[in-house]
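Written out below as structure tokens is the structure these notes cover.
All protein chains but one are shown in place.
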């Protein structure tokens, strides 16, 4: 087992994504880690957050005691709405997604393949209850799909692989992978490492990645 | 040429239709003769009129000088909106039509066949500019299609025929035909005359109708 | 006169029959018509197919309907949430069926059903296990799956305000699936926190036109699912 540096914190990864989003982008954040991105948007950049349950212009979390049961995000957490936001129904919301109007979505992952296949909805365990939510719609409709994830599983297994063994959320849909160890671009020629955390070497990174990396 | 009675006036025909509409019905009125039906609804019966350009709850025509360029019906005529009306866009409007939510539509006709085929959008003249509007959507989606029409053309040609010679608006879609001479139901067994205007005899009616009638 | 207002939730749901397909609005705790669902539990219709994004939380609302063994099959996108306990248990025992549909496909299938569209093509689920058994077709060099419009015998929805014509407006993200479900059911039953006179809702801001709604019952202070969960309540009480 390699002795890896811890690399970037979750907030640092989220910050990198926030920096890479262009001003004015419409962005959907998945549940969990992706939600951290909202808190990292640099001053002076305006990003509009979409939540698929019917709100464009998600604001910061409400102050304690200010929560509204009927103002929540796709993760069922209370949110706020910015001035200039709007509410709409589910079919209109997914028209935004499927129709390619949302510019970016940030999702978690169980596995990403070197071709950009994403598996993030089911570990395919027999007897497990399948649940997909809006993930398949997002990866099929949004032109830029970014994954935010720990580089390996808790037990050290690679999450970036040659072929996903878990059921796919969508084929060839991931554009970029942000992990605690590196930022990796999915290109026609394979996985291209754009940046590595302090102390991470190409050799170390390749060791915990089950698909060939280009540096 | 038979010497026919004039039969019912247009208002009388419209009144018959208005009487046959059930309380609470959602009704779309075509352009021209069908518009007369709105003025004939009996006291105590509430009918909601739909116009496919985005209004449910069309009210009476505005008083002179009260017209609003942006409050018109499908015939581009100024209308009013009743309390409890609502506006919506074209896709939602035709979801009401195609989805079977509008209960009745009243349309004019060039020809109706004994099977209920309707031709009311084109005389098929070479060089004529085709224009269909919402007629095909209405006959395909609305469960009860009533035709209001003079029994024959201005030159005395039958409009009720064995087979339409003009291009169809829709096959087997007309349920009932209201003319100046009779009310005729389209049934599986053919055209069934329900009522005739004063002075009209079965023989006279059959003479100006190019499909067999049952009495 | 058109008057879709009925006096009680019990009256509103009384025609629901065994074996009916029922759409139930709501996403998580927002927009779920709890009082109507509880009336349906009291009513007792069984062997139901329920179309709803989730499977309910704790032991109230949709979860209680399932727990009361009235539901044969769920059609939904996300049957297990943090507070969903009833469905997972029955599912693992093989006592309830599940048709899993991606959330956007579910919304679009319902809208299509309501709009008279029998089928449409979507890129969602292509190349995944949820594509299995479905027709795949290429348009402009890309693959799409064919999905069918979805209709229901009844829809149960929750809204903020209604009038006697059935015009509805909603509250924030409690809107979610409710408007499309109204379109897709033969009988749509809405619970409204407030019933007002025709014209009190500006015709420009009506979200669900009355034509899509058949019965309205006023429930002035609807229960909060969140609050019921905190108090660990169960229905029937």
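Assorted remarks:
The chains carry the letters A, B and C, assigned in the order they are written, with residues numbered from 1 in each.
We take it that a residue touches a chain if its C-beta (ideal position, glycine included) is under 8 Å from a C-beta of that chain, and two chains touch if they have at least 3 such contacts.
Note that the structure is predicted; figures quoted are calculated from it, not measured.
Displayed chains that the missing chain touches over the full complex: A, B, C (touch as defined at the top).
Across the entire complex, the residue among A:24, A:156 or A:199 in touch with the chain not shown is A:24. Within the whole complex, the absent chain has one touching residue among C:11, C:42, C:204 or C:231, and that is C:204.
When the missing chain is restored to the complex, the residue among A:39, A:60, A:100 or A:156 that touches it is A:100. Interface note: of A:5, A:57, A:124 or A:158, the residue touching the hidden chain in the full complex is A:57. Within the whole complex, the absent chain has one touching residue among C:85, C:98, C:117 or C:196, and that is C:117.
Think of the hidden chain as still there; on subunit A it touches residues 23-24, 26, 44, 46, 48, 50, 55-57, 81-88, 91-92, 94-102, 141. Not every partner is drawn; the one left out touches subunit C at residues 108, 112, 115-123, 139-140, 142, 144, 148, 169-172, 202, 204-205. For subunit B, the residues in touch with the chain missing from this view are 51-55, 68-73, 76, 81, 87-91, 93-94, 97-98, 117, 122, 127, 129-137, 140-141, 167-171.
Here, only the chains that are shown with their structure count from here on.
Chain-to-chain contact here is organised linearly: an open path runs through the chains from one end to the other. If each chain is reduced to the centroid of its CA atoms, subunit A and subunit C end up 29 Å from each other.
In whole angstrom, the spacing between the mean C-alpha positions of subunit B and subunit C is 36. The set of subunit A residues that touch two or more partner chains is empty. Taken residue by residue, subunit C touches two or more other chains at 111, whereas all remaining positions touch fewer.
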